[in-house]
Each structure stands twice: as C-alpha cells, then as structure tokens.
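Left out: one protein chain. Kept in place: all the others.
Right, chain A next:
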Amino acid sequence: MSTRNCQGMDSVIKHLDTIPEDKKVRVQRTQSTFDPFEKPNNQVKRVHSENNACINFKTSSTGKESPKIRRHSSPSSPTSPKFGKADSYEKLEKLGEGSYATVYKGKSKVNGKLVALKVIRLQEEEGTPFTAIREASLLKGLKHANIVLLHDIIHTKETLTLVFEFVHTDLCQYMDKHPGGLHPENVKLFLFQLLRGLSYIHQRYILHRDLKPQNLLISDTGELKLADFGLARAKSVPSHTYSNEVVTLWYRPPDVLLGSTEYSTCLDMWGVGCIFVEMIQGVAAFPGMKDIQDQLERIFLVLGTPNEDTWPGVHSLPHFKPERFTQYSAKNLRQAWNKLSYVNHAEDLASKLLQCFPKNRLSAQAALSHEYFSDLPPRLWELTDMSSIFSVSNVRLHPEAGESMKVFGKNNIYGKGLSNIKH
C-alpha cells in the first residue's frame, strides 16, 4: 500500500524510473495530533490519502514557460548578493593562481584593512565547486588564532569570493628566503602554532588533509595560520570512502601511499612530522622525484621497510607488495637529518610523528605536551582560542641567520598594514 501510493501521475514528485517498485520508500507519517506545528486544516486525513494534499504538478505548471526558480519569492537572487558586497573591496595585485581560484591582495573600502580575496570561478557545468563549499562551510565555524580568518563571502553570478584576513607570506616562501634550516627557536614556535591549530580542528571533527608549507601562512610577527581548507572536510565516520588522492606526495603518509582509505586525524600528523623536519633541516624530508613507489622508497630508506611486526595489517593494504620494496632497516632520524640532534628532544618528537603505522603517530594534543616544548612559557598552554602565542611576554620571532633588523625586506610595507588588521 505504501509504495503504491506514490506513483500516481499527479504526484508533485517526479519518480525515478531507475528505482524499482519494491525499493521505493513511502514513509507513513505519524499522526499530526501530537504535532503542534501542523496547521489544523484536514491534516489528519492525510496519512492514507495523500493525493489531495499535493498540488498537482502537471496542472500547476502547464502553460507556464517561466523558469520555476522565479517562483521563489526570494528577495535575493544570485545577482544581488545578500551578504558581502562585491564593490566593498578594492582588488590590488594578484598573489597567486590555483586550480580553481585566483588569489588577489585587496583592501576594504570600509576600513582600509588589507585582505586576501580568493576569487573562485563558478564553472557552468557543476555549479559551485565542492572545494569552495567545503572551505567556506568549514571555516565559518572556526575561530582560532592559528586558523586563517574568513571575513566575508561574496557571491555573484560569475564568481564566489572568499575574503580572508591578509597574511603576507607562507612557510614555503619563508623557508625559501632562509635556506639551510630555520632558527631553532622559530621552528619551535611555528610547530607549536601548527599543532595548536590542528588540535583545534581535530577536536572539531575536521581534517585538513592537505598540509604542506604553502598552506601555512606566516604573518610578519611570526604568527602561523592554517589555510586552504579546500580539501578539508568534516570527518564522517566510518571514513571508508575517502579518496586516496588528497595529499601532495611529499607530505603524504605511507598508509595513504599504500592505498589505505582508513585514514583519520593521524593523516595530518604525518604531514606535521615532514614539515618539522623540513624547517629544521632546510630540505624536504621525503622529496620524492617520480611516483608513489619512489616516494615510499624514500620513506622506508629512513624508517625501515615495514612488516607485520612493525605495522600490523600492512600486508593487506592494496598497494603493498613486499617484493617491490628493498628491505631497509630503520635508522636514527639524525642519520638522515643531522640538525635534529642539535636541539633537545627534537629527534624524539620527529620520530613519534613520523611513524609508518598510523596508530602509533602522536596526536596533535599529545604532541603539544612533548618535552620538546618544555622550555616555552607555561602560559602558552592556557591561551584562549583567539589569543596569539605572541601575546605572551617574551615570546617573539628570532631573526633568521644572516638577517639583521631588516627582517622581511620588501614585505615590510605590508607588515605595517597588517599589524592593525589582526582579529
């Protein structure tokens, strides 16, 4: 009875031919007697006779050629944005171009603050890109000193613009500018902030999934902010359907390289380990040159080729073929990256992050309590979400090697503008 009712020609809902009769679901509603929301008119009858409840689709639309969409008495249309006016920001120079967006430096006409305008082209074919939907919807709920702040969203017919706080450089450019490894104190401050930001999003059920130096913005005072949440997503469990094509190869954990789709927050923690090593040593930890195989070889050369003892379940991963990998034994990390030994506890922390077996990787929260950070002021662990670590006295960025007072060279101009826009 229930499934039969729903196929009448007069139905508002057009039925899917591909769904067989016996799979169609017709939920019978519980009575409206207990439902305070129902309008009293005739609702009670409807559990069994829904035909009279629906406005006939055919009759209501015949002869009307006008697009149905106009029938929304919505005051806003995509052409007249409800929030965020396109003309309230002045577009300055282009900062970069990504696969689906172009980033410009911009300036608010209202208060003169600098912003970053991420202009996303709305492709005709599939509507708003999923990356934009994820980034905007996830960032809307995130307010943290170490997460880039989304100020505004401007939606017009052709483009979607995400307006971010302006942060003048990123960790990749910063390391390019200071080759040979960063000042060990700065590494500690950057890593602390990275972990703080990650711990915040992980606690909110969100994975970043695309950690790399380019996505870590660095302000003139040394504040680090996680950015580019286009691949991030709210974690839904069970996570069997994750695409295994998400993380840039160099920062991609071995379990994902081996085809596992069971990843979780520990996915991001591998990237943290790689970035940590790169900041200290001055070279990428595992700069694979060719393909996934090459990337894995580089990892196993240092950490040892995994087996069932070191990594229970590794043999059942889709791409794990023992005969394809040279058998390496695990080494001390300092043999691969000598600068790890210059700093107390750095090697230990790196080795706890760079664990092939995902379950063994330290969580962001646990990493923040590692001894490596023990010489930082205790107040850093008591900060509210929106407080910068640099609000604690004596916490400041150190000049990098070869750097005098001209810390940021040509970028100093923006630096001045930046100092008033923070939060």
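Methods note: contacts are C-beta pairs under 8 Å (C-beta built on N, C-alpha and C of every residue); 3 or more make two chains touch, one makes a residue touch a chain; residues count from 1.
We adopt the following convention: contacts and distances are computed from a predicted model.
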Among "All trans-polyprenyl-diphosphate synthase PDSS1", "Cyclin-O", "Vacuolar protein-sorting-associated protein 36" or "60S ribosome subunit biogenesis protein NIP7 homolog", UniProt-listed name of the chain not shown: "Cyclin-O"
Selected from A:Ala136, A:Leu182 or A:Leu317 as touching the chain missing from the view: A:Ala136
Where the unshown chain meets chain A, residue by residue: 1-3, 6, 11-20, 22-38, 43-44, 46-48, 50, 53-55, 57, 60-61, 67-69, 71-74, 76-78, 81-83, 122, 124-128, 130, 133-134, 136-138, 140-141, 153, 155, 157, 202-205, 233-234, 236-243, 262-266, 358-359, 363, 365
